[in-house]
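What follows is part of the complex, with its chains left where they were.
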Amino acid sequence: MLLKKVISLGEIAAQLSAKLIGSPDTQIEGLATLQTATSGRLSFLSNPVYKKYLSTTNASAVLLNEEGANEFLQEQRMATETSQHLNLLVMDNPYLGYAKLSALFDTAYDFVPGVHTRSVIADSAVVPASCFVGANAVIEDGVTLGESVYVGANTVVGRNCKIADGARLWANVTLYSGVKIGLRTIVHSGAVIGSDGFGNAQHDGNWVKIAQLGGVTIGDDVEIGSNTSIDCGALEDTVIGNGVKIDNLVQIAHNVHIGDHTAVAGCVGIAGSTVVGKHCIIGGGTGVAGHIEIADKVAMTGMTMVTKSITQPGLYSSGTGVEPNAKWRKTAVRLRNLDDLFKRLKNIEKKLGL
Amino acid sequence: MLLKKVISLGEIAAQLSAKLIGSPDTQIEGLATLQTATSGRLSFLSNPVYKKYLSTTNASAVLLNEEGANEFLQEQRMATETSQHLNLLVMDNPYLGYAKLSALFDTAYDFVPGVHTRSVIADSAVVPASCFVGANAVIEDGVTLGESVYVGANTVVGRNCKIADGARLWANVTLYSGVKIGLRTIVHSGAVIGSDGFGNAQHDGNWVKIAQLGGVTIGDDVEIGSNTSIDCGALEDTVIGNGVKIDNLVQIAHNVHIGDHTAVAGCVGIAGSTVVGKHCIIGGGTGVAGHIEIADKVAMTGMTMVTKSITQPGLYSSGTGVEPNAKWRKTAVRLRNLDDLFKRLKNIEKKLGL
């Protein structure tokens, strides 16, 4: 945190609609884990594994659910010599409470509106006075920024991009021309949106480039991680739905559609023209083939290799787990003979009349 | 598209050496798929799956092969009440025709030559008047640009780089010193060329950096995707052949050689000193070990794990396909016992005298 924000426990309880057991005047100046919290910090208990830290935490207050609160209070009553007065904030989903509180204490997204004298803004660009444009940022012809848009230092916004109110492009982001970014969407540094899709026709053993004439449309409340690439469409737009969360170093190829509220973890690659449903969760390092469809509410564990459409919601996986190398080598040899094994088994079954 | 280009069907037919069945004066102002085309758009039929859209498309013309054209014309003659007059452009490889046409309608690569007043160009750099250098671009000592080279905004061209005629570096590209880029080669945003190879010698449990003294040589008509990294060689150059197409987020380690006209899809990693042949196609997410050789005309499906040299052309694969997580867990357990299984089978065969 760069600047200290101080909020009273009473105000926090009101904002979270949480029940406060303790003193509303206690001043909270930040968040911390139960183990590391010092006085003035608020902590949370979401995963029961950490329950053991409740009795010894130095936090001034803890966010937890009814069950956790009751258990703690009972233990306190039984304890004979406790001098601790831990304030409790009780709500159904303490992790959600923590998420909401984290925003209150975040200062990284605060900014004073203004255009840096060393930015380069085309005359035809629309930049409301509520926006921030950092040093060496470049905003090209025909760009329209909404209210309170933040454009970080050294970021390039290509011709005719439209950035909706409250969106934030961190430093060193690149938008090619014609990219549309929705309300409050966050794009992290190094992300590139609108680069050419990987389209080439073969001709006499050479590749002939297919010009990529489509754009990219990104919805509201999206977050795009650092060094992620999203290509423009070949003829129409690549589309990222509302509320989609994309982690770092993700590749989204041309013409991909990602449904609303889907989360894509780091190092994922999604090949061209694939349609991913809503409310999906794609684990890190997963690869999704091109020209397929993934149904709504599909989850994939990390490093899954998806070569065909998935039509039913549920959890999917592929790959083989880690083993000591010596054992893995043996298994690898056996795997190569798996087809042979099946034939030998068949032969035995025949022999035995099975 | 940013600017509208309008071209007559007659001119298109001439440029593609295609046979025109229809009106040469029809004005075409863009491309579209059969399903989404409106009047004034030209579409193409390459994949027979889309044949069904021919009778209902609103496109003004369609690019297709002889067989498709004959079939369509026969159906039209049989239809009793068709008022549609769809112009046909007939050629052997409609997908190649589409590729060529796409370039005609592309305006993203158009530019007016000139050097932005806010670029930073070393006195010793050679920048012909036919070049474009964008805002905040940095061109260091000893750089030589050929004719009509485009250097995007905020791109950095390190000392002594040589960029051949017609090459294009989009915004926010980084070239380290001494990188050579061939004719008409395109480098997308976020790409880094010439960063240090990953070379370290071990000494008493610590790593001692090996300075990377080589460069990078990139051929003609290459395309390099966004956020792709190509390291310089340790002593000699990392080499990318002519006509090579590299997608986004690809890692090319030091001393790698990639043969002419090879295509490398997104999220691929190729480890140090590996030599990849000509006309290869490396599927997305594939990993290629270091110090090995891949023959010409080798293709790999996505996410292949290549741990040894491949000496014969053909299609290669590895990995296990996606399954519902519950089934995958069972298979995973079984896999761990595969060696044991083979021994049990052997035992049975012995028992049965097989």
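Read from first to last, the chains carry the letters A and B; within each, the first residue is number 1.
Methods note: contacts are C-beta pairs under 8 Å (C-beta built on N, C-alpha and C of every residue); 3 or more make two chains touch, one makes a residue touch a chain.
A quick note: this is a predicted structure, and the numbers were derived from the prediction, not measured.
Asks: Which total copy number does the whole complex reach if 2 copies are given here?
Replies: 3
In the analysis below, only the chains that are shown with their structure count from here on.
Asks: Between subunit A and subunit B, what is the gap in Å from one C-alpha centre to the other?
Replies: Those two chain centres are 27 Å apart.
Asks: Which of the residues in subunit A end up touching subunit B in this complex?
Replies: The touching residues are 120, 136, 138, 140, 142, 154, 156, 158-160, 172, 174, 176-178, 190-192, 195-196, 198-203, 205-213, 227-229, 231, 234-236, 249, 251, 253, 267, 269, 271, 287, 289, 300-301, 304-308, 310, 314-321, 323, 327, 330-331, 334-335, 337-338, 341, 344-345, 347-348, 351-352.
Asks: Please name which positions on subunit B make contact with subunit A in the complex.
Replies: Residue positions touching the partner: 1-2, 30-33, 36, 93, 95-96, 98-100, 102-103, 105-106, 108-109, 116, 118, 134-136, 152-154, 170-172, 186, 188-190, 223, 225-227, 243, 245, 247-249, 261, 263, 265-267, 279, 284-285, 301-303, 319-325, 328-329, 332, 335-336, 338-339, 341-342, 345, 348-349, 352, 354.
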